[in-house]
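Of the protein chains in this complex, one is absent; all others appear in place.
Let's look at subunit A:
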Amino acid sequence: MTLHEYDVVIVGAGGAGMRAALESSKRARTACLTKLYPTRSHTGAAQGGMAAALSNVEDDNAEWHTFDTIKGGDYLVDQDAAEILCKEAVQAVLDLENMGLPFNRTEGGTIDQRRFGGHTRNHGEAAVRRACYSADRTGHMILQTLYQQCIKQEVEFYNEYYVLDLILDKDPQGTPEGEEVSVAGVIAYELATGEIHTFRAKSVIFATGGAGKVFKTTSNAHTLTGDGMAIAFNAGLPLEDMEFFQFHPTGLAGLGILLSEAARGEGGILRNSEGERFMERYAPTIKDLAPRDMVARAMANEVREGRGCGPHKDYVLLDLTHLEPAHIDAKLPDITEFARTYLGVEPYTEPVPVYPTAHYAMGGIPTNVHGEVLRNNTDKVKGLYAAGECACVSVHGANRLGTNSLLDINVFGRRAGIAAAEHALETAEAAPLDETAAETLNSTVERLRSTVGTSEAESVADIRRELQATMDRNVQVFRDADSLQQAQKDVAALRERFTKIAIHDRGKRYNTDLLEAIELGFLLDLSEVVVLGALNREESRGGHYREDFPTRDDEKFMQHTMVYGGDDLRLDYKPVVVTRYQPMERKY
C-alpha cells in the first residue's frame, strides 16, 4: 500500500474535474485521480451546446436565462445558485474560447448560438438562441480543450485509478450539528496493478459524473455507475433529490444512444404513427422545444395511447427530412451518423426512431454555491467539495434544461477548484489519516477475490441486468406507488443476492471483473435511494411524474429530499432557496 500526500485531490477527469484542476493546480499541489483516461470521460459525449446569454445573435440576458432555469427545473431550483450559474455563464464560455475551443462562428466571427429546449426570450415569449455550440460535438470540444490546457499546465493525473473510499476524520452523522468534520483523503485502486493507494489531502473534490447505469435504456457510458455519489453516501453523507432523473426524449429507439436536442433546435420535428406533430398539443407555444421532461412524457404518452410507430408501436419518429442535407451535415453530423451506423436509417430521407433514454441525475451530493459538501442542511464538511453531475447545488431542480450541464461543470468546476485550493493553502495540515484507513477497501477486494470458484454463486451480470430491467420498468417516465413498491422489493431482493456473488478473475492486473462487482454495489445503493425518494414524493414535478399524484404540490413538496444511509435509510427535507421567482404554473 502506497501513501501519497497532496494539497488537493480531484476525483474524476471529465469537464468538472479538469476545469477544477486548471484552477487548483495553479494555486496548490494537486493530483487528479481518474478511473478513465481523461479524454474518455462522458463529457465528451455531450452534443448540443453550452448555454450563455452572450446576445451574439439575438437579444438575451442572464436574468431571462435564470428565469428559464428555475421554471425549467419546476421551482425546485435553488435560485441563488441559478443566478450565479447564469451570470457566470458568459465568462465561462469566453474562458473556453480563449483556451482555444473551436466554437461555430457567425458571419461576423463571433461565437454562434442556437435554440434549445426551454430557453426563451423575456420569460417565455418565444424560443431564443442561447446555446453556444460546436456542431453536435460541443462536449467533445470542451473535454479536448480542457485536457489540452491540463497538458499545458502539467496537471498531475493518476490515470485508471478507481477511487473507492472516502475518509473523513469523524462520522458525519454521529457528530453533533455545528461541530467540525473534515476530509482526510481517499483510497484508490490502481487498475494496472491491483495496488491500493491512500491519498491524504487537505481538500478533496468529487467530480465523478453520473449514474445512468442504474437504468437499462440510457445514454450514459458503461462506466457511469455513480461511484462518487455512492462513496459519499457510504461515508455517511446525505444524497439530495435523487428521485429526479432526466429521461432525454430522443434516444435511438431500443439502444438509448443520445440524439441531441439540437436536432429539434435546428428544426427537427417529433411525429407519431399518424404523422402528427404531437408536441403542438402538449406545448402550443414552443412545441418540440419544450423542456425535456415534458417532451419525454408526451412521447411515452403517445406510445401508450397506441400512436407509437414500428412493428411494436413502441417509439416515435424524429423527422429531419425537411432540412437541407448540407444543413444537417454542418450542424448535426455526428448524430445523423449514429442513426446510420446503429439503426441503418438515413436521416436525409427517413425519420429516425426515438424513445426517451435515462440521461442525467439532477440530484447528487449536496453542496453550497462554492462546491462545499454538506453533511446535513447547514453544516459543511471541511475540505470536501463536489461539482458536476455527481453534485447537487441545486441549479437543475426537478428538471435540467438542455445545455445547462456543460455550463454547470464549467462554472461550478471552476468554483470548486478555486475554493479547494484556497482552503488547502489556509490549512496547516491535512486531517490525520492512519494506516488502517485502507483496510475497508482492502478487505472488500480480498473478499471478492476469494469468491472465485465458489459453486452456486450469484452472477454480477445477472443481478445488474435484473436491476436495470426493474428500474426501466418501474421507475422511468411514469411512476406510481405500485410500480415503485415493486422496484423497492426487487432492489431489496437483488441486494440480498449480491451478498452471494462470485467473480471469475482472481488476478491483480487489469481486473475489470472485480471492479464491475464493486460498481454493481454502487448501483444497488443508489437505486435504493432513487426509489425511496420517488415513493415518498407524492406529487409530480419536473422529471418525477406520479400517475397517482399528477399535480405539483408546493405546500408539501417544494423542498429538497435528503436521504441518509446507515442500517435503515432515513428521509429528511431541505428548504428550497427562493430569491425573486415565486412558483407559477409551468406552461410552454
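Things worth noting here:
One rule holds in what follows: contacts are C-beta pairs under 8 Å (C-beta built on N, C-alpha and C of every residue); 3 or more make two chains touch, one makes a residue touch a chain; residues count from 1.
Rule of thumb we're sticking to: contacts and distances are computed from a predicted model.
Per the UniProt record, the chain missing from the shown structure is "succinate dehydrogenase", taken from the list "succinate dehydrogenase", "Peptide/nickel transport system permease protein", "Amino acid ABC transporter" or "sn-glycerol-3-phosphate import ATP-binding protein UgpC".
When the whole complex is considered, the residue among A:26, A:327, A:473 or A:570 that touches the unshown chain is A:473.
Remark: the omitted chain is touched by one listed residue; of A:26, A:105 or A:556 this is A:105. The chain not shown here is touched by just one of A:223, A:427 or A:444, and that residue is A:223.
In the full complex, subunit A contacts the hidden chain through residues 36-37, 39-42, 44-45, 93-94, 97-100, 102-111, 134, 137, 140-141, 144, 148-149, 151-152, 192, 216-217, 221-223, 251-258, 300-301, 303-304, 310-312, 314-315, 334, 338, 341-345, 353, 355-357, 459-461, 472-474, 476-480, 483, 503-505, 507-513, 516, 547.
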